[in-house]
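Here the structure comes first, spelled out in structure tokens, and everything after it is commentary.
On to subunit A.
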Amino acid sequence: MGEVIAFYILALIIVLGALAVVTGRNLFHCGLSLAAVLLAVAGLFILNGAEFLAWVQVLIYVGAVLVIILYAIMLSENITGERILLISQNRGVGFAAATLVFALIAFLGISLSGLLAGHTSSVKDPVLALLEGADSNVIVFGTLLLTRYILPFEFASVFLVIALIGALVIARTAE
Partner candidate 1 sequence: MNDQELEQKIKENWGDGIVSLRPSLNGLEVRVTPNIFKEFARWLAADQEMEFNYLRCLSTVDWVQEQEIEVVYHLFSLRHRHHLVLKVRVPRKEPQLPTVSDIWATANWHEREAYDLMGVFFVGHPDLRRLFLPPGFEGHPLRKDYIHDIERFDDEFAEKIRRGEIQ
Partner candidate 2 sequence: MTLTEISRAIARFLGFDPPTDQAAAQVILALIDALLIFGFLMLGVLVLIYVFRKIVGFIQARLGPRYTGPRGILQTLADALKLLRKEDIIPRAADRIAFNLAPLMVFLPAYLVYIVIPFGDPETGLVVRDLNVGVLYLLSISSVTVIGIVTAGWASANKWSLLGGMRSGAQLISYEVPMTLVFAVPVLLAGSLRLSDIVRAQGEFFWQWNAFRLDFFPFTLLAFITFLICALAETNQTPFDLPEAESELVAGFHVEYSGFKFAIFFLAEFGNTIAISAIATHLFLGGWKAPFPFLPDSGFWSLGWFFFKVSLLVLLIIWIRGTLLRVRIDQVMELGWKVLLPIGLICVTGVGLLVSIRPSPTEQAKQKVAVVSECPVSLQKDDGPFRWCRTHGRT
């Protein structure tokens, strides 16, 4: 019961916040609304028992990505003069595209979850079996990342390093 109420509150925040992000006229307020959306998403993660994911979401999306966005707004907006106004021009097209993407994701999600359920029910995962007794999902998460999903994990880290070096190279040429 409590979980359901919490879910609806969070969902409401997400929907309203997302609408505020795309329709807001003040860029800075849009950024703050985005923060609310991201925090509410973190709340959804907690509801699903994924605390680790939730706090990583807060740490990275709210603490880092959003701050960069706010910085960009602050630095590009002339605080003494007129404020930059955000006016969406192609609302119709945008709405149509959003609906399409939403439908696609919903379809994929529903069909995939059915597929996965049917698939994994027959196969016993050795890694998961090993971790059956563990009480903290962080340990499960960490073990999975470094055993089963080691390739994507390393791939991601190599990607990040490449991005970092690239940023450094770009920054250095300016000097």
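Here is how the candidates were picked: all candidates are chains of the complex that A comes from, given by their letters.
In this text, contacts are C-beta pairs under 8 Å (C-beta built on N, C-alpha and C of every residue); 3 or more make two chains touch, one makes a residue touch a chain; residues count from 1.
Everything quoted here is computed from the prediction, not taken from an experiment.
Enquirer: Considering only this complex, which of 1 or 2 touches subunit A?
Expert: 2
Enquirer: Using the touch definition up top, name the residues of subunit A that touch candidate 2 in the complex.
Expert: Touching candidate 2 from subunit A are residues 1-2, 26, 28-29, 32, 35, 39, 48-52, 55-59, 62-64, 66-67, 70-71, 73-75, 79-80, 116-117, 120-121, 125, 128-129, 131-132, 134-141, 144.
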